[in-house]
Structures are given as structure tokens and as C-alpha cells.
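Worksheet: one structure, shown below.
For this view, one protein chain was removed and the others were kept in their places.
Letters A and B name the chains as they come in the text, with residue numbers starting at 1 for each one.
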Amino acid sequence: MSEKKKMTIIVFSGDMDKAYAAFILASSAAAMDMDVTMFFTFWGLNLLKKGGLQKAPLSKMNMFGLGKMMMQKNMEDANVMSLEALFRDARELGVKMLACSMTMDVMGISKEDLVEVDGYVGAVEYLSHAKESQINLFI
Amino acid sequence: MSEKKKMTIIVFSGDMDKAYAAFILASSAAAMDMDVTMFFTFWGLNLLKKGGLQKAPLSKMNMFGLGKMMMQKNMEDANVMSLEALFRDARELGVKMLACSMTMDVMGISKEDLVEVDGYVGAVEYLSHAKESQINLFI
Partner (left out) sequence: MSEKKKMTIIVFSGDMDKAYAAFILASSAAAMDMDVTMFFTFWGLNLLKKGGLQKAPLSKMNMFGLGKMMMQKNMEDANVMSLEALFRDARELGVKMLACSMTMDVMGISKEDLVEVDGYVGAVEYLSHAKESQINLFI
């Protein structure tokens, strides 16, 4: 019987800034010895595509890509890891990553399009994790 | 004394894609025998307007309505129910639907403008459900 605290994050958005928030929260929680499950659905699935983390747009002030470049420069200056490094970090810390099988169908995404994940599942599987978790976020 | 797991969803957004996520999660949880309460507020109230589910815009890539048409086509091809069918499904499964009375005032929406709901309530009523629930999402 596990006494670990648990967190789930529904990653609905594919935006770079929200992806940063999601991965930083997930990695921090895993480093605190929590069980963390991320459920990627709708636009969030784009982050799991091969090469997708580099392509994530910024949700705000994204005029001509300037906002995104400035954000990335500021991230580097502040010693914040890149999305790719945050993703690898989360993986190594044991964060479980699940892809939403329904939206894969809807958006025409195949398993081959995605990086390696821990499962292709539906809402029921997500809910079975969330109902046993202390923290559940929709990002 | 009920041992049922509980979920609440604040439906803040009126966008079609987020509405899909909200209704699919709500119906799936209700089908798993959870108590589910949806609290529609701000733009989410537009979904409760008579005919509002057909008018919901897509939050992303909605150029000239093309994105929305493609999404609906892909939804059909993937055998995903329409928003209207998902809404009816959620109703039949016992999902409780509450309209935020404060934002009805602010946005000039009357009870007659809305489909039948289970109550017109404020934040306190929402919170009284949420504090007893295992899953609370803001969509």
C-alpha cells in the first residue's frame, strides 16, 4: 500500500508557456517523491510529437515569433532548462506520460508520430488516477 | 453516508474543444459511478444557452471556420459524439449542471435564455461541492 502523495496533470494546451508550467510542476512533484501522471490530450498531444517541443507556440504576445525568442532567451539567462531538458528530466524522475487515444484518432496522430510514452488511454484511465490523487490540474 | 467519489468541473471557457474535454470527462466519471457537478461561469455559460452548443467556437486554428469544420468531421470519423449528444448523455447519467448566477447578471443572461439546469448559484455553492470532491478542474 503506497502512502505517496499523487498528482495528475491534464495537458490540454500545446502552448510553450503552459508546457513549461506543466513540466516544471511535474518534475518538482516527482523530485518531492510524489507519483505524477501527465495525460496529454487535444493540443497537448502536439508536445509529444517527435520534435514537437521545439515547435510549441507561445500563448501570448507571439507577434512574429518575437515573444517566443525573447521568452527562450530570458529562460536561458535565468538558468531555466529548455522544454526538451525538462521533458527528459521528468522522464528520468519517473513521471508517467499517457497519450489520449481518442484525440489521437480525432487528430489523425499515430503511435509512430509520438515519442515513447507509457500508454495510449482514454478518459476512464485518467480518471482512475485522478480520483486517488491529492492534486489534479487542467492546463 | 455516500462513499461515492466526487468530481467538479468549472466550465469557464465557451470554446468547442474545451467543451468536448469537459463533457467527455464529466460523462466518463458519471459512468464510473462518480458524483459529478459542472459549474458553468463566464464564457462557459454560452454553452448552456438554447442552441449554444452548435455555436461554440474552436479555441485554436479557427481560420474562417475551417478548423472547426475539420474538427467536427474528424470527430464523426472517429465515432465521437457531437457536443449535443455528449450533453444529453451527461444529463442522462446524472451529471448535475449549475449556472453561475453572478455572471448571468453580468452578461445579461436570463433563465429563459438557458436550457434546463439544476440550479442558478454562486461561488459558495460551487465551493461547498468542491471541498468534498476528489477531482476539481477549471476548464
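Heads up, the rule we're going with is that a contact is a pair of C-beta atoms (placed from the backbone, for glycine too) under 8 Å apart; a residue touches a chain by one contact, two chains touch by 3 or more.
Note that the structure is predicted; figures quoted are calculated from it, not measured.
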Only one of B:84, B:105 or B:118 touches the unshown chain, namely B:105
Of the residues A:109, A:123 or A:137, which one touches the chain left out of the display? A:137
Among B:26, B:71, B:114 or B:130, single out the residue that touches the unshown chain. B:130
Under the stated touch rule, tell me which residues of chain B contact the chain that is not displayed. 10, 12, 14, 41-43, 102, 105-108, 122-124, 126-128, 130-133, 136-138
For chain A, which residues touch the unseen chain? 5, 7, 17-18, 20-21, 24-25, 28-29, 31-32, 34, 60, 71, 74-75, 78, 80, 134-139
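One rule holds in what follows: only the chains that are shown with their structure count from here on.
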Interchain centroid distance [CA atoms averaged], chain A/chain B, Å: 24
